[in-house]
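Missing here: one protein chain of the complex. Every other protein chain is in place.
Per-chain residue numbering starts at 1, and chain names A, B and C are given in the order in which the chains are listed.
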């Protein structure tokens, strides 16, 4: 156990601070316009200094640094402290780039990674389908090889940023005679290809942050496959657990918790501050204890990855516990605000632009999305605890 | 909706009060010695006045009154208020007598009901087996008809009062070729029959309030069967739901809740009464709200039975919710007492003879016993909500 | 004794549901939600034809003279249908407060038209259930000054307003010095707003000198909001059970998975006792029983907790589609959310119940 940062890191932290002092003012506001020139310029500057694409090889447009979680953490801390936009994330950078590095051809890496890191290519992820949610492997969108083209038909759902994206990486069924998990391939589509229709999907928050994507006789070159035919499930799974860890990130929850403490200090009931009421304070502190546990768990998981000391159970529970906690943090703010807590966008008296309500609902969505809590519990029980799998059903 | 008691009931209540004023002093202390003369005399007096066996026909030694839940409730209320022992209960009176009235032969009723009501016969219930708990219908204790005798071999468990009982009513497998639920019969055994061995089963409370009963070549007359061969499951089930309703009785919980309020008024932390601490009070009031809901639910179920307005879902949930609530009421007392709350029998400073701890553990046992919470949820989902049953498994 | 509903009461629910099915299907609610000028007068008229606005108003004033239990059963139906009409304040709290504490003239002026549904009344009392910001209304020299937040049944012709001393006043919407400002909540099936009083002339209900009038008015509202939540939560549970019976994953309907079954069972086990609790609470207010106030507080608090659990869990059972607007499930989720916060948070109400029992 060594929680110290050491002098090398102190120097590194200083360099991040200097960068922020010198350049921070030119960062775009949050959330940024993904296509705007200031955003792309800022991203370019981050890439040059290694605050974006830090561990990606230089030949693919990255900075080529050796992975170091402490440096990553220092960067995140300093950008958060200075409230400066830390660069583009999104499914292209977070999911596709690592996938190509692990499974792509050299040509694919050269074609896609650099422009994706620069923000010139925006990606969306086509995994879920209306009838393939929890049971993702039952997806039915098909691609048939006709000559040197894949011809794709089907429908995807929950495709965030599909309305903005240039490209989509997606899972489709290509091997019709293989068992269900082995019949899936990982394809790359340009969104301007004829036959693709994107329809926004409005959620309970009132936003259309997701989409349905309809694919009708969409033709793409046969080379736009990552990995071999039938390897899509394996490839997607290599990153799914990573995505799940991001969904309940307790360090983001900490920022919201701190905002909740501010709210408790400012808001009153009958003239008394919430923080001065023992019953409300008890609810606040209970969440703080849970959050603290998840933050330590997160450090353990990250550190374990680097130090080759894996903690699979600790990693598996992050999505389940983290999304639940976040939903409750947002919900406590609503409860504590009383009638003010139910106000929403456009209302007088609204607090924090309605973010408490928006996130409360959005994180209920995330409790469901990316593998529902029920699926997470199956995974923890079966893979984490080694309990028996669901027995096979009798036919009919 | 009519919550009024009306003048007839006012008169009835007066008569109960008069009885208690006149005779209450001769009641035994709680818990009474089941075999002691004062207990039996008191039981006799209750039978004569209709405060025991009230709705049992006079020809079987009962009082022969028309069933009336309001009268029953008034009796219970007045005995509780006066803190007078309300007569024998136990599985003979609560379970076997109603079973014989519904399914017994005239000879069985005449032989057993009156002495059971008087307390001359004490019964125990032989249902569960070590490998037939949640899956009770898989029980393997066997009875084979040899001449005019049943020869019984097997083992029962969770048999409360077996060490005191004169007789046992039990479920045994008699039809070896029938499907599992249809192979079970309901038999009556005298505990003094050769081949019966009772071994106490110590539980986490430290008490041996349950037993294991070993049956080795136990021979009883062929007539000691209730209902027909193979009808045991049907007969037992007719009363199981009734037993489950008793296990989480919210009116008993009310008495414990009232004791908890007293405790909150008397006990202090750093010299401050618990009741004056908002955080502890909030926990108390949360339980009160749940209890209130379950008490109203109980009134609805009882009233529904009498007024032919059945509320099956409301009846089904009583065991699940009632045992959980009771466990939590006992647990709150322990928490509120701090270190005092973990003291147990024989300790100085012990509060309430250690009953909070004892009941806390005992009610964890009852959350499990009489159909675990998981079984209760299956029942509620499948029978209450009409959801699909567990699908059949593939063989092997 | 009979702890249950009468045939008339069952019939009331059936009739209301039948009308609401036709007059206020989800598509109608959506239109109301999207158009702030929509008064849903078609829905209102359909329910008025059943006598809903006059349900509890004395027959001599044109009403049906029924009790709070009947009103609670009606509120349950409205919650179940997320009906876009005012009810708790305009049809129950204000008329009963008038009957409790108003002069004959005040009753004669307002009750017949409220009963008929020709006008509606709002209620401005939330400063008495935990005041936010600088909320509070004072009565000085015949005029009201201050601010009343979170007005129930806001799109009203007249408001019943409580001042700091718990006295009640009638103020018409177009009174000089009164500014009514709409608030927007997550629940778009009901209108909410605040009132700013700049020396607004107002007449007191004389009987409201007795602070029990306000308390009883609040308790009635609490029971009605709890009933609304009961109806909305029951709808969400029913929808979850039904969805789980058709949605297939892994080659079987998801309702055959024990995990999904147990979520539904937990919802049912939590929800069903609330029904009896609600009947008891409403009936206790009708009887003016000594524990009526305690029971009303507990009923709303407990129902709010159960409602929150059911709203979240039923959404989860629906999976992704529950999170979208496709089935409109969120209308019920949000209705439950607003009911939870109005007329006292669970914490506040448990504190009141504790105080009423001498615990605090």
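Annotations
As a convention for this text, a residue touches a chain if its C-beta (ideal position, glycine included) is under 8 Å from a C-beta of that chain, and two chains touch if they have at least 3 such contacts.
Please read all numbers here as calculations on a predicted model, not as lab measurements.
The shown chains contacted by the absent chain are A, B, C, with contact judged over the whole complex. Remark: the omitted chain is touched by one listed residue; of A:125, A:141, A:174 or A:297 this is A:297.
Across the entire complex, the residue among B:138, B:237, B:307 or B:353 in touch with the chain not shown is B:138.
From the options A:320, A:343 or A:368, the residue with contact to the unseen chain in the full assembly is A:320.
Within the complete assembly, residues 257-259, 262 of chain C touch the chain that is not shown. Of the residues in chain B, those that touch the hidden partner chain are 128, 131, 133-135, 138, 157-158, 201-204, 210, 267-271, 279-280, 327, 334-335, 337-350, 357, 361, 364-365, 367-369, 372-374, 377-378, 393. Remark: the residues of chain A touching the chain excluded from display are 1-6, 69-70, 261, 264, 275-276, 278, 281-282, 284-286, 288-290, 292-294, 296-297, 299-300, 302-304, 307, 309, 313-314, 317, 320-321, 374, 376-378, 380-382, 384-391.
In this section, only the chains that are shown with their structure count from here on.
Seen from the C-alpha centroid of chain A, the farthest chain centroid is that of B.
Centroids built from CA atoms put chain B at 53 Å from chain A. Among the residues of chain C, those in touch with two or more other chains are 252, 260, 347, 351.
Counting only residues that touch two or more partner chains, chain B has 278, 282, 391.
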